[in-house]
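Please read the structure below before turning to the comments.
Complex shown without one protein chain; remaining protein chains in place.
Order of writing sets the chain letters: A and B. Residues in each chain are counted from 1.
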Amino acid sequence: MDFLTLLQVLDSTVRLATPLLLACLAGLFSERAGIFDIGLEGKMLAAAFFSAAVAYVTGSVWIGLLAGVTASLAFSVIHGVASITFRGNQLISGVALNFLAAGLTVLIAQTWFNQGGRTPSLTGNARFEPITLPFAETLQNVPIFGPIYYELISGHSILVYVAALAVPATWYILFRTRFGLRLRAVGENPAAVDTAGVSVVGLRFAAVMICGVLCGLAGAYLATSLSAGFVKDMTAGRGYIALAALIFAKWRPWYALMACLLFGFLEAIANRFQNIEVIGFVIPVQFMQALPYILTVVILAGFVGKAIPPRAGGEPYVKER
Amino acid sequence: MADSTAPAIELKGISKAFGPVQANKDISIRVMPGTIHGIIGENGAGKSTLMSILFGFYKADAGEIWINGTRTEIPDSQTAIRAGIGMVFQHFKLVENFTVLENIILGAEDGAFLRPSLAKARKLLKQLSDEYALDVDPDAKIEDLSVGYQQRVEILKALYRKADILILDEPTGVLTPAEADHLFRILEGLKTEGKTIILITHKLREIMETTDTVSVMRRGQMTATVKTTDTSPEELAELMVGRKVLLRVDKAPAQPGKVVCKVDNLRVVDGLGVERVKGISFEVRAGEVLGIAGVAGNGQSELLEVLGGMREATGRVEIDGDPIDLTGRLSDGRTRRKRGIAHVPEDRQREGLIMDYHAWENTAFGYHDDPSYQRGFLMDNNALRQNTEAQIEKFDIRPPDCWQTAKNFSGGNQQKIVVAREIERNPDLLLVGQPTRGVDIGAIEFIHKQIIALRDAGKAVLLVSVELEEILSLSDRIAVMFDGRIMGERLPDETNEAELGLLMAGITDTAEAKPELELQEAR
Partner (left out) sequence: MDTMPKWVDALLVPFISVLIAFLISGVVIVAIGEDPIEAVKLMVTGALGSTYGWGFTLYYATNFIFTGLAVAIAFHARLFNIGGEGQATLGGLGVALACLFIPWPHWTLALIGAMLAGALFGAAWAAIPAYLQAKRGSHIVITTIMFNFIGAAVLNYVLVNQLRPAGSMDPASARFPEATNLPTLHELLAPIGIEFSKAAPANVSLLIALLSCFLLWLLVWRTRLGYEIRAFGHSETAAVYAGISPVRITMIAMLISGALAGMMAINNVMGEAERLVLNSVEGAGFIGIAVALMGRSHPVGVLLAAILFGFLYQGGAELALWTDIPRELIIVIQALVILFTGALDNMVRSPIEKIFLARRRARQAAQAVEPAE
């Protein structure tokens, strides 16, 4: 693999890791507050559809983005009502929302656009364009650094940079602010938060809503930046892979970045080299496609160290007598 | 607004129901400022509910709360804290993997960023620690602190929030006698500073030694409020239970026979790699009760779990001279039962019973593979039910209905279901953990009698309890555990609570021991 191919694969890694990272951080906020969310997939899918549909209709990707985030937030509200207000099973709620998104997006796409459950292709202002960072072109010819800066760092859509900035921001919010302290506390021991006179319900809802916003960005990125429009089931399990990355990262922001880059890299490799031949033995394309899922299982199997989830995770909070 | 002669707290006609259960019924109480007021009652009498209402944790169905002469609505804990009320719950409300400082500022931060809050809290904590002799390392993680220190963090949390009224719910349940004494000195100190303290407990001795006034609760109602100096333990006990109580168990001297259970150098390492039992050895003979005393969390639970087949261990355990497996497939509860070991577990709700199973399903629990319960491929549910009817009759389990689910029985009757199941198997060795925790006094007497009856039938009994009184009245020999080791063995007639208390704190040289000793240092 020559330097330029490597750069291209890495460039593709960054683009493919972005939706994973946004979804992973979304899950991080939610799970750190004690609400498991396997509905990341559904939120992303809903956001992908609504961002693409509205961007197409209005011609503005920004309005599309807003619509995508709103759709994702609506799903968050349902998840919050089910798992916080009515203390329902968080896993079941997540599963229901994934199906709801899978069904509704196609249903509405078909009704609005009549193109077999897709949106029409997005062009021009209805998509996020790559941003060329300052001096990228002038520095292009500087050896090593030039191409890295031009190919890898510059030339992505704004959401890629937002995702990158979201990592330190998440870290700062969680570990350096009052809100972060309370959020982590409510995921570890909600009774401590409750007896300290802080609303468990309020905190958990806040976390779930942040999760909604980030999933909204992830979905919008998929449909308006990575692709040019919505197709049926376009998230293709990314929400679940983001969850696996979250466990792999042990619910920490910087580790989440690493985990998502790893999964992005795998996907980039699989996309670029179909049917890899290793010493005369051809690895079938189906194996490469299944690889992220297989790797997720391997990681979950704990062959890479034990992960301790937030202690109150998955349990609805009931005041103890 | 505050009237100096007004009570610090006055409750008028408080009532509260949880579903069909009436936890508090028309309760009124007055607590004067600068006093220690005790509230005593049996488990389930409604003490904790009442205090949770005062702390805004629950909303009362009816009644009024007056603080310092002002009618106050307390819809949530925030309001209670602002009204100057602090509460130390029985189960601490601390975030285990946070530091002391983080726990203290949680919910009482200054501003949106942590750094200034933490700095300010550090200074204030230092002051408070000095003032009330409550030293704690502010940067220690809660999970690394002993329970005594965790309790101090809870008290500091309340003081940091400028509490004038401090409520402590069963504060000594997890403490050694020395730690408890230290706590009471701290409370005395707070009282002289003008703080008002409400102490909730079911231990008569604590009430008699520390409080100025005492209220007695029974079945959700307040039966009396008296000056502590005007009453006696016997009178309080009678008020609690509603009839005269025998505080001691009548029993004949033990007639120990052959060794039934021999434990040699038993070691247990938990899932986190911490050694919980550090090489203990003892014997239990037929026809005797060996009591294991100790503060909760010193390895007694793990010991019971190993013998009951719930946990793996190393070392050697013999039953009737033959070793039993301590690891692997044959170290499970099923195999233990086949070897004649019955087990009344410490936590009947999480371990001993399936709360959603009917009584008749629960009486087979653990013995469900007994041939007498099988009919071909299927279970003989009729046999199960007949058996249950018999046990309900014999152990006076109420309501006498084998179709009730376990969760619909009271604590005492749930425990009777477990005890009946285990004793009726006529085991060679009975393991009993906290047999009367959360059980009303009537059932306590009954359960104690059953245990003694089994002993008198020539069976071996291993009793683990954190209630010293229970250990002293039931045991024929007493072993005291501290930090995974047995600190010593005593005979009940030749020892007393004070000596056992020191052993429970890890002090074997009782002559030199000073009660002041700070025993469990923060790691």
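What we mean here is this: a residue touches a chain if its C-beta (ideal position, glycine included) is under 8 Å from a C-beta of that chain, and two chains touch if they have at least 3 such contacts.
Predicted model only: the values in this text are computed from it and were never measured.
A.B. asks: Can you work out which residue in B:108, B:186, B:208 or B:355 touches the chain that's missing from view?
C.D. replies: B:355
A.B. asks: Pick out which of B:38, B:56, B:138 or B:309 touches the chain that's been left out of the picture.
C.D. replies: Touching the chain that is not displayed is residue B:309.
A.B. asks: Contacts of chain A with the missing chain: which residues?
C.D. replies: Residues in contact with the chain left out: 38, 78, 81-83, 86-93, 95-100, 102-104, 106-108, 110-111, 117, 237, 240, 243-244, 247, 284, 286-287, 289-290, 293-294, 296-297, 300-302.
A.B. asks: For chain B, which residues touch the unseen chain?
C.D. replies: Spelled out for chain B, the touching residues are 19-20, 308-310, 329, 332-337, 343, 345, 347, 350-357, 361, 364-366, 368-369, 374, 377-379, 381, 405, 408.
The rule is short, and it goes like this: only the chains that are shown with their structure count from here on.
A.B. asks: Distance-wise, how many Å sit between the C-alpha centres of chain A and chain B, to the nearest whole number?
C.D. replies: Roughly 46 Å, centre to centre.
A.B. asks: Can you check the complex and tell me which residues of chain A touch chain B?
C.D. replies: Per the touch definition, chain A meets chain B at residues 175-182, 184-185, 188-189, 191-199, 311, 319-321.
A.B. asks: For chain B, which residues count as touching chain A in their complex?
C.D. replies: So the residues of chain B in touch with chain A come to 18, 23, 48-49, 52, 55-58, 76-81, 87, 89, 91, 93-98, 102-103, 105-109, 111-115, 117, 157.
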